[in-house]
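The structure that follows is given in the form of structure tokens.
Removed: one protein chain of the complex. Kept in place: all other protein chains.
Read from first to last, the chains carry the letters A and B; within each, the first residue is number 1.
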Amino acid sequence: MTKRRFPWHIVVFMAPAFLVYTAVMIFPLFNTLRLALFTEIEQTRVFVGLQNFQTLFFDPIWSEQFWNALANNFWFFIIHMLVQNPIGIALAAMLSHPRLRFAALYRSAIFIPTILSFVIVGFAWKLILSPIWGIAPSMLDAIGLKSLFAPWLGREGSALTTLSLISVWQFVGIPMMLIYASLISIPEEILEASEVDGITGMSAFWKIKLPLILPSIGIISILTFVGNFNAFDLIYVAQGALAGPDFSTDILGTFMYRTFFGFQLQLGDPHMGSAIAGAMFAIILVGVCIYLFGIQTRLRRYQF
Amino acid sequence: MYKARSNLLNTAAMHGALILYMIIALFPVFVILINSFKTRRAIFSEPLALPNAETFSWIGYETVAQQGDFFLYFQNSMIVTVGSLFFILLFGAMAAYALSEYRFRGNLLLGLYMALGIMIPIRIGTVAILEMMVATGLVNSLWALILVYTAQGLPLAVFILSEFMHQVSKDLKDAGRIDGLSEYTIFFRLVLPLVRPALATVAVFNMIPIWNDLWFPLILTPSEEVKTLTLGSQVFIGQYVTNWNAVLAALSMAILPVLILYIIFSRQLIRGITSGAVK
Partner (left out) sequence: MIKKTFALALVGTALGATAAYGQDATLTIESWRNDDLSLWQEQIIPAFEAEHPGISVVFAPTAPTEYNAALNSKLEAGSAGDLITCRPFDASLALYDAGHLAGLDDIEAMSNFSDVAKSAWQTDDGSVTFCVPMASVIHGFIYNADAFAELGLEVPTTEDEFFAVLDAIKEDGSYIPMAMGTNDQWEAATMGYNNIGPNYWNGEEGRLALIAGEQSLTDEAWVAPYATLARWGEYLGDGFEAQTYPDSQNIFTLGRAAIYPAGSWEIAGFNSLADFEMGAFKPPVRSAGDTCYISDHTDIGIGMNAATDNPEAARTFLAWVASPEFASIFGNALPGFFPLSDAPVTLEDPLAQEFIGWRAECESTIRSTYQILSRGTPNLENETWGASVAAIRGTATPEELGAQLQEGLESWYEPQQ
């Protein structure tokens, strides 16, 4: 650092990503999002300010759907946080056990659902849970629990939870892999030191490893949040764009898609669709900011 | 003595739990695969039975094979996936390095800007993207897909990679600088090898949605020569489809290549994670 010159290398490092990302993603997105401030009257686009948002939040026809989708989306997210991430962490903890045999086999097998497309996942689970095919009923019958079976995907009360669990099934590999990667990168010395202190097994996990992988858990939580509030495909594949029965599985993604692109006789409305997308963006942005400024900075302290 | 037994019990319990979960994970795939080899009647009467001499049938695969050039589709999917991953990892790592290594004005803002993309589904930009591809003549070319997927994958890649780049030891880089290495050499020779596990993770996470995406191939590359495998198999899974042999066969054919790729790739991935681990 003899004298300050313009840091060209930073520009070189940043430029390719910045350019591709700006041109192919940010520009089209904002080109679309600005439509939220317009509406179309007689084939001409008219600027209406925030009126679309007012319609979305306060006109009962729209707001009912919006709040319903938002509430469903939160439930979808809560199930992922409560089921997917703990299972992922538990699996990773078992897999990272130093002397476990067949760990590679387990790890590969459990990750397989994550590589399947939504089309396959939706189709397979609909088959399995279908009262017609009888796979789930006959399996429950085999363990004497046939009376527990119900057409879960077809009932308002259970459809969303069932779909959330299917989604958990599909994506549990992601927290598992991330946590696994950070568990095995914990320095050996730390574990040895704690072993000398007599901390082993479960208590080593809770007292030593867990605090060390907290940053990874933070990343996973925020990725889950973002992923869930952008989710769309599974519900679309399994329940269609109307997210039946009676909109009980409607989440923001399906609501936005239906409005933006239209569906059957319903014509696409890019203006209201963009308003919904704008609302989704705001929700996710708030979540990410809470993470970045509230949680992540605190987690950093534990880093080694 | 007591300790050894409790260890044994522990191990057995772990194996039990992992095997149970493995069954849950694989069961649906298994159901699709076995039924794709059965006659239509057998699919319905005994969905869980393995195909036997009486119920075995290739009919689904024959139907699918008549409908399109699945080898070509597979090749297209490979080119798109590998091409996009290459650019995501290269550009993503470079940008993540710039953001995590150097203090400069606007660093935080730039980081936030790069993260915006994970908060809005890129689908809603479809019309603008398509207009751009039409204007540049990239419609119906695999470059259109590679560009979109690269742009779509970058925010997450930058986000994850900069987390990991923070952890690379400062001393190492400073040693490099004292030895007179350029910033580029430091990045490519010293830093990149150390974040291999993160690169592998990013690669796996991006590979899946790219391979499985239906929307952009449908819009950007619908013509026969550039169809991807996912789009090719979708022909069988429309609203009016009753031919379950063909549906199951198409699904199986869509599963198998990824499965094989993953099995090959997962060794590399795990080796990457373990050998490059920041210890």
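The rule is simple: contacts are C-beta pairs under 8 Å (C-beta built on N, C-alpha and C of every residue); 3 or more make two chains touch, one makes a residue touch a chain.
A quick note: this is a predicted structure, and the numbers were derived from the prediction, not measured.
Q: The complex has one chain that is not drawn here; which of the drawn chains does it touch?
A: Within the full complex, the chain not displayed touches A, B.
Q: Touching the left-out chain: which of B:Ala13, B:Ala49 or B:Val82?
A: Of all options in B:Ala13, B:Ala49 or B:Val82, contact with the hidden chain holds for B:Val82.
Q: Need a quick check: the contact residues on chain B for the chain that isn't drawn.
A: 40-41, 44, 66-67, 75-76, 79, 82-83, 126-127, 130-131, 133-134, 137, 139-143, 214-215, 218-219, 222-223, 225-226, 234-235, 237-244
Q: Over the whole complex, note the residues of chain A touching the chain we left out.
A: 43, 61-62, 126, 129-133, 150-155, 236, 239-242, 244-247, 257, 261-269
Following the convention adopted for this analysis, only the chains that are shown with their structure count from here on.
Q: With touch defined as at the start, can you tell me which chain A residues reach chain B in the complex?
A: Within the complex, chain A contacts chain B at residues 7, 9-10, 12-14, 16-18, 20-21, 23-29, 31-33, 87, 90-91, 94-95, 97, 99-100, 102, 104-121, 123-125, 127-128, 133-135, 138, 169, 174, 177-178, 180-181, 184-185, 187-188, 201, 215, 219, 223, 226, 230, 232, 253, 256-257, 260, 270, 273-274, 277, 280-281, 284-285, 288, 292, 303.
Q: Mind pulling up the chain B residues that touch chain A in the complex?
A: 10-11, 14-15, 17-19, 21-22, 24-29, 31-32, 44, 47-48, 87, 90-92, 94-95, 97-99, 102, 104, 110, 112-129, 132, 147-148, 150-152, 154-156, 158, 160, 163, 167, 182-184, 187, 197-198, 201, 204-205, 207-208, 211-212, 214, 230, 233-234, 237, 247, 251, 254-255, 258-259, 262-263, 266-267, 270, 273-274, 277-279
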